[in-house]
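Here the complex is missing a single protein chain, while all its other protein chains stay put.
In this document, chain identifiers A, B and C correspond to the written order of the chains, with residue numbering beginning at 1 in each.
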Amino acid sequence: MGKNRLEAFSDGVLAIILTIMVLEMKVPHGATFAALVPVAPVFLSYILSFVYLGIYWNNHHHMLHLVDKVSGGILWANLHLLFWLSLLPFTTGWMGENHFAPAAMFLYGLNLLCCAIAYVILQNLIIRFQGAQSRLAHAVSADVKGKISPLLYLLGIGSSFVSSWLAGAFYIATACMWLIPDRRVEREVMTRSKD
Amino acid sequence: MGKNRLEAFSDGVLAIILTIMVLEMKVPHGATFAALVPVAPVFLSYILSFVYLGIYWNNHHHMLHLVDKVSGGILWANLHLLFWLSLLPFTTGWMGENHFAPAAMFLYGLNLLCCAIAYVILQNLIIRFQGAQSRLAHAVSADVKGKISPLLYLLGIGSSFVSSWLAGAFYIATACMWLIPDRRVEREVMTRSKD
Amino acid sequence: MGKNRLEAFSDGVLAIILTIMVLEMKVPHGATFAALVPVAPVFLSYILSFVYLGIYWNNHHHMLHLVDKVSGGILWANLHLLFWLSLLPFTTGWMGENHFAPAAMFLYGLNLLCCAIAYVILQNLIIRFQGAQSRLAHAVSADVKGKISPLLYLLGIGSSFVSSWLAGAFYIATACMWLIPDRRVEREVMTRSKD
Partner (left out) sequence: MGKNRLEAFSDGVLAIILTIMVLEMKVPHGATFAALVPVAPVFLSYILSFVYLGIYWNNHHHMLHLVDKVSGGILWANLHLLFWLSLLPFTTGWMGENHFAPAAMFLYGLNLLCCAIAYVILQNLIIRFQGAQSRLAHAVSADVKGKISPLLYLLGIGSSFVSSWLAGAFYIATACMWLIPDRRVEREVMTRSKD
């Protein structure tokens, strides 16, 4: 089974998640800049989740470059990842509208953690499907970021009832870490295109 | 007429249905975990409908693998299927917001039944269009799941005024049955790719 | 300039218009079938607009089969068509929520008329761009439906303040007329694929 329709479908879902998040930023009724103030936390949450979705799209894009065929299990692992990502508009909106209250920081981190776990499951299924000479396995063999991220999310979740700011710092730091492109996978992709 | 644009359009519609369902989960105003409790039934409904849409996308994907050309009638049969699927966000939202009330369980099952009938109509039109040596006809000749599903939906619909839980059990059982991938179609696809 | 991205973008916009229309069907708060009654007119409007969008997607699909290259003017004529189609969720919702009141019937017909005019403009631009041996010009040379439709919309608009039912009958009749596939274009497409 080809990977094209899987890519197209994932792109569609990610594009929609990205865009409907902005619907959580309700247009304020007042006509002054002061009326925008309550929207500010929702806007900040939107930026963070936009960056996270960009990271997932980017990594997904890189990962599928090393994939030729997909199995039924991979299709479902991909849908599982999209499920957790599709909850981001909800948890982002809740976090923004409640001005980063502890419970909302907790839930947002939990959502990020579930996305990360779903991504790892998808990655492992692809590696198992590709077998012994899996190029993806080779590319992610020393995936430090992928191993640190769940820990950082857990630290964020754990600290959310201590300090919302600390939890937020963990989520922002993880995003920043990922913004630096994954050289190893990129190198593997380039090596491959040269073959 | 090629099948590519049909696939792309169906993927687009399915991706949007999947994603806008999450908009029915209204962000609660409170900042405590207790504020999330009323959202729980909507969330559970969302999971079930997400799985159903995943099943339809998966089966649609498999079915179109055995299709080369489409007729005008097939285009409309596909739109007819998308119509019933597009009502899922509404019936899912109604079921969730009313905590699985009998009338809502009835309507949700009716919606699932209409989707199933529309899928069978589409399948039959493709088989008739492909003619005597239809590979799809061969692949679904012993389609037990496709024959049992409408019965299970009818049992769910019938039992919704007896017990909401029983109706829900029928809908969940049908989804679980479909999660097991359709080996016959997959085998046919593989046989074909080897040709 | 190729037509692929134009097709993909139009498919995306049409898929989204089709799907967000269902968001106008607000989930009712009651848990009885009686609570669904106020939704009924919105549902009926949804069916009609769904069929119209299906017709436009189908005809657009057929038309672009006879197109190889597109100009900047064609891109804008296509966006112009998408603009009027994008207003359908609004006019459909207004018609449904006001139980087919005269003003809403008037506006809905006006919207359909604008879509039809925009479609003709797009068709003419493509024919002019293709020049003397335009296959599209040949295919639509005796386009009876395309010529009757604006008249039917005008009759619907004109009769909307006499009788909402009459106006509705005109809009439904036009949709039914289009549901019969355009044999001439289809024949031209087939002739071409045989070349």
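Note that a residue touches a chain if its C-beta (ideal position, glycine included) is under 8 Å from a C-beta of that chain, and two chains touch if they have at least 3 such contacts.
Predicted model, so just to flag it, every value in this text is computed and none were measured.
In the whole complex the chain that is left out makes contact with A, C. When the full complex is taken into account, the listed residue touching the unshown chain is C:79, out of C:79, C:114 or C:177.
Interface with the hidden chain, as seen from subunit A, comprises residues 7-8, 11-12, 14-16, 18-20, 22-23, 25, 27-33, 35-36, 47, 50, 54, 57-58, 61, 65, 179, 181, 186, 189.
By the touch rule set out above, subunit C reaches the unshown chain at residues 1, 5, 8-9, 12-13, 16-17, 20, 23-24, 72-73, 75-76, 79, 82-83, 86-87, 89-90, 93-94, 97-99, 101-104, 107.
Here is the rule we use: only the chains that are shown with their structure count from here on.
Subunit B and subunit C touch with mostly distinct residues; of the residue numbers seen at this interface, under half occur in both copies. Subunit B and subunit C, compared by their mean Cα positions, are separated by 26 Å. Distance between chain centres (mean CA atoms), subunit A to subunit C: 37 Å. Shown for subunit B are the residues that touch two or more other chains, namely 8, 12, 16, 20, 23.
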